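Note that this complex is displayed minus one protein chain, with the remaining chains in position.
Going in written order, the chains are labelled A and B, and every chain counts its residues from 1.
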Amino acid sequence: MTEPLVDLRGLHVEFPGVKALQAVDLRLFPGEVHALMGENGAGKSTLIKALTGVHALNAGEIHLDGAPVSFAGPAQAQAAGISTVYQEINLCPNLSVAENILLGREPRRFGAIDGRAMRARAAELLSRMGLTIDPGSALGNHPIATRQLVAIARAVAVEARVLILDEPTSSLDAGEVAELFRIVRVLRDEGVAILFVTHFLEQVFAISDRVTVLRNGKVVGEHVTSELSRIALVSEMLGRELGVLAEVERRAERRTADPAPLLRAEGLGRAGAIAPFDLELHAGEVVGLAGLLGSGRSELARLLFGADRADTGRVLLDGRPLRLRSPRAAIARGIAFSSEDRRAEGLVADLTVRDNMILAMQAARGWTRQVPRRTADELVARYLARLDIRPANPDAVVGTLSGGNQQKVLLARWLITRPRLLILDEPTRGIDVGAKAQIQRVVTDLAADGMAVLFVSAELEEVVRVCDRIVVLRDRHKVAELSGSDIGVDEVMELIASGSHRVEVSS
Amino acid sequence: MTSRRLLWPALVLVALLLLNLVITPSFFALRLQDGHLFGSLVDILRNGAPTLLIALGMTLVIATRGIDLSVGAVAAIAGAVACTHIADGGGAVTGMALALGVCAVLGLWNGFLVSVAGIQPIIATLVLMIAGRGIAMLLTEGQIVTVDDGLYRKVGAGFVVLPIAILISLAVLAAVALVTRRTALGMLIESVGVNPEASRLAGVRSRTIIWTVYVFVALCAGVAGLMISSNVSAADANNAGLWIELDAILAVVIGGTSLAGGRYSLTGTLLGALIIQTLTTTVYTIGVPPEVTLVFKAVVVIVVCLLQAPRLAPVPRRRTVEEVAVR
Partner (left out) sequence: MTALAPPRVPSRFLPVIATFVVFVLTFGAGSVRYEGFASGQVVANLFIDNAFLIVLAVGMTFVILTGGIDLSVGAVVALSTMIAAATLRAGWPAWLAVLAVLATGAALGLGMGLMVHVLRVQPFIATLAGMFLARGLCFVISVESVSIKDPAFRAIATGTVPLGEVTITYSVLIAVAVVAVAAYVLHLTRFGRTVYAVGGSETSATLMGLPAARVKVGVYVVSGFCSALAGLLFSFYMLSGYSLHAVGMELDAIAAVVVGGTLLAGGVGYVVGSVVGVLVLGTVQTIISFEGTLSSWWTKIVIGVLLLAFIALQRLMVHRQRSTPVSGS
């Protein structure tokens, strides 16, 4: 084995109240694709940003070619040969492909940009990657996948020795991914060290030579991919040792689900988000959605609420077809949905706790019929107490609350509307343990009182503990549905990790 | 939070008033004559009434992340409709009702462009800003239409102890304050302005909300237009309400409501409108030619913007590191 091109030693990065990276080591070798795996919040993007100088290090060293370096920003990193392609493509859609690749180091003639030379140079770079894209065409006319490839072309146009690809495949289809991989291999064979961030297992095994797994800001393993099994990788990501699972207390026993389904989805799907699936949800049960990030778990939940529109299939509520044209339609029929993205899609940060809690109920009533102040105060006080929200001050601005309490406010917003079906997308992500346990308890209590709950979570233990039935998703397909009191974390994990697309398991 | 935001505008207003007091010791003097109240303060309120009125509507529009540039043109149209109707032998009441009806339609039009067609508000309302003056001139056939109607004259120039224009503006202020508090309108407007996507997912009918505020601001502009035209008993399509949209937007911004939408303050807007009008009066009293007011206005805008500037966008990285170091 040659010397590593990039060697990160003992990186520590802290943000107020959060240790984002702790003692992280990472080595990138020339001519090797190195996959970086981890769930949301594991520290993948922090690591990239620390490497490229966006975040300052609290401790640790970065060595490039054996010499210690420190970058003040991505520009410096790039000058040193470390290029990054981000998930959200940072190019200008209104400019031409050639300009997007070369702007900033464009060829000139007599001081003016030499358009012809620029297009020729861009065409040369593209063809080196085996691409035939018209360099003169506007970038915005190309699909996302092509833009992603153009972004890579820009990254390697500066003789990059290290190429960081941050979740480049999250919005690509299989053919586009294959094209991307072909190019990655071309670059690898030219001796570029590639750091490939992804959450798709298939892709890790398809492209990478080496894998580093992060969890909660720490490295939990570095492996040669060919010597690693899927199941071992999944268990590392999710933090469970196979076979030594502690028995989890199950809370499902007390409940009896209504035999007739409350909601039935038949062949519901949306291109690029989730393949058509069938699903039944009953009153009085908690159904879990398990799968890795990007498996389609959030997309499925959004379809059931009408947050996104389905292209195929239909939804039946109480056996009658239901048209989910908008969230309003869903809310009117007793469906509630709390998004995984608390800040962008949940909270109205500048408003008070009271306003946030009452928002959905008020929206349903329309602006003319204000929820009477006394009713609002009663409801708010009841849920502040029931969910143990702190500070228990209805007039506090919700943006100032901690994550756990913000999540509880959102939960309260929907409970106030007395929904029949409650869809919770990662309600416990990034919140403290106490709040997490409280939310889990509330969820099981709600089901015991006869509500149908769809519970999406990245944490398998949590899903297994809280849910009566578990739907497993992988690569945007529903692959299995497990029920019965003996579902184990191992079983779910194996389903998530297994290679083929469809496995029907029921017990 | 709200009170802090209002601190600077309030201080500026007080400073302006005190400056006036120093220059003209009788500045705060009020006198009652024939049952009418007179004095510099009354003048400020009266001259500022149309701007205040429009600024109130503009506050709600801006809170939804919008803006309405067409209010000046709408004001001109309102005056033109009413005056031509009265000049053709119609009654003052029907004339004004007709004018407000037309304004409501214009508001619907703006609301349609913004909420249904999804056009950026600044562009959507630019259309009516430009075409509206033409429409007003079309109505008056390019003439200044003068009317002689006692009832119509009262709206802008009448008195019930105080000038009626002031009473109307304050009544609308009170009504808006009441309606936005007593119904859920205020909260839903802020919710749409702060986080449109979260509001959509919570089931807020943002289209209706946006439509409502554009109709409301158009009606405010209509009433303001009637005041302006009634004050001179004439409709001047060219000059009525000229640049009033800028003053109104300025009043809202000075009052601490961000053009980025979200939390708004009606009190702030009131302060803003008063600052603008007091400034004009002050310039007058210190003996500078009134045209130069614009320079002072520019200075006030710049100063207020400086005071409210989000502290020069801190470099996030450095701050994080410092905070960590403190811990």
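Methods note: a residue touches a chain if its C-beta (ideal position, glycine included) is under 8 Å from a C-beta of that chain, and two chains touch if they have at least 3 such contacts.
Remember, predicted model here, so these are calculated numbers, not experimental data.
Undergrad: In the whole complex, not just what's shown, which of B:L11, B:V105, B:L178 or B:L259 touches the removed chain?
TA: B:L259
Undergrad: From the listed residues A:G10, A:P68 or A:P93, report the one that touches the chain absent from this view.
TA: Of the listed residues, the one touching the omitted chain is A:P93.
Undergrad: Looking at A:G104, A:P391 or A:G434, which residue reaches the missing chain?
TA: For the chain that is not drawn, the touching residue is A:G104.
Undergrad: Just the residue numbers, please: which parts of chain A touch the chain that's not shown?
TA: Chain A touches the chain not shown through residues 74-75, 78, 89-95, 97, 99-100, 103-104, 106, 111-113, 115, 131-134, 137-138, 140-146, 149, 154, 170-171, 176, 179, 271-273, 298-299, 302, 308.
Undergrad: Could you list which residues of chain B touch the chain missing from the display?
TA: Residues 67, 117-120, 122-124, 126-135, 137-138, 141-142, 237, 246, 249-250, 253, 259-260, 289, 291-299, 301-302, 305-306, 309-310, 312-313 of chain B touch the chain absent from view.
In this text, only the chains that are shown with their structure count from here on.
Undergrad: Taking each chain's centre as its mean C-alpha position, how far apart are chain A and chain B in Å?
TA: Taking the mean C-alpha position of each chain, the two centres sit 45 Å apart.
Undergrad: Quick check on the complex: what are the chain B residues that touch chain A?
TA: 1, 182-185, 187-188, 190-191, 194-195, 197-205, 208-209, 212, 262-263, 317-318, 320-321, 323-324, 327
Undergrad: In the complex of these two chains, what residues of chain A are touching chain B?
TA: 14-16, 54-56, 58, 305, 307, 326-328, 331-332, 337, 339, 344-351, 355, 358-360, 362-371, 397, 413
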